[in-house]
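Every protein chain except one is present and positioned as in the full complex.
And then chain A:
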Amino acid sequence: MKFSLAVYSAPHSSQSAASALRFAKALLAEGHEIYRVFFYCDGIQIGNNIAAPPQDESNLAREWQALQREYKLDLVICIAAAQRRGVLSQREAERLERPSANLAEGFELAGLGQLTDAVANSERLVTFGS
């Protein structure tokens, strides 16, 4: 079955962000397809590559990146939510005249239309966090 995931919660703040990753792994292990993972609201913090969680704690961003490489996942971060909270690609940092870019590899910034598109093209959309 074709799934999309919507993640609203920030990593390291609530369990739901970690549950989203585990759910994605379970889907792929069962042979399902993930059409897109859309990070919205505080969930966009997953794409902040200057976050440095302690070595002995889980590193959700790194795990998503590994999954992305293995399965060519479409990991999309809402550009408007990311601008508000300070996750910028090199291009956005230059356009908005911010001092640095910090978008992690494996994630891309795009508009809310990508969430609408995921709703229209997936058989199931599962939301994590509120």
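Here is the rule we use: a residue touches a chain if its C-beta (ideal position, glycine included) is under 8 Å from a C-beta of that chain, and two chains touch if they have at least 3 such contacts; residues count from 1.
Here is the rule we go by: contacts and distances are computed from a predicted model.
A.B. asks: Looking at UniProt, which of "Sulfurtransferase complex subunit TusC", "Diol dehydratase reactivase subunit alpha", "Xylose transport system permease protein XylH" or "Spermidine/putrescine import ATP-binding protein PotA" names the chain we cannot see?
C.D. replies: "Sulfurtransferase complex subunit TusC"
A.B. asks: Out of A:Leu28, A:Cys41 or A:Ala93, point to the residue that touches the absent chain in the complete complex.
C.D. replies: A:Cys41
A.B. asks: For chain A, which positions touch the chain that isn't shown here?
C.D. replies: 6, 8, 40-42, 80-81, 111-113, 115-117, 119-120, 125, 127, 130
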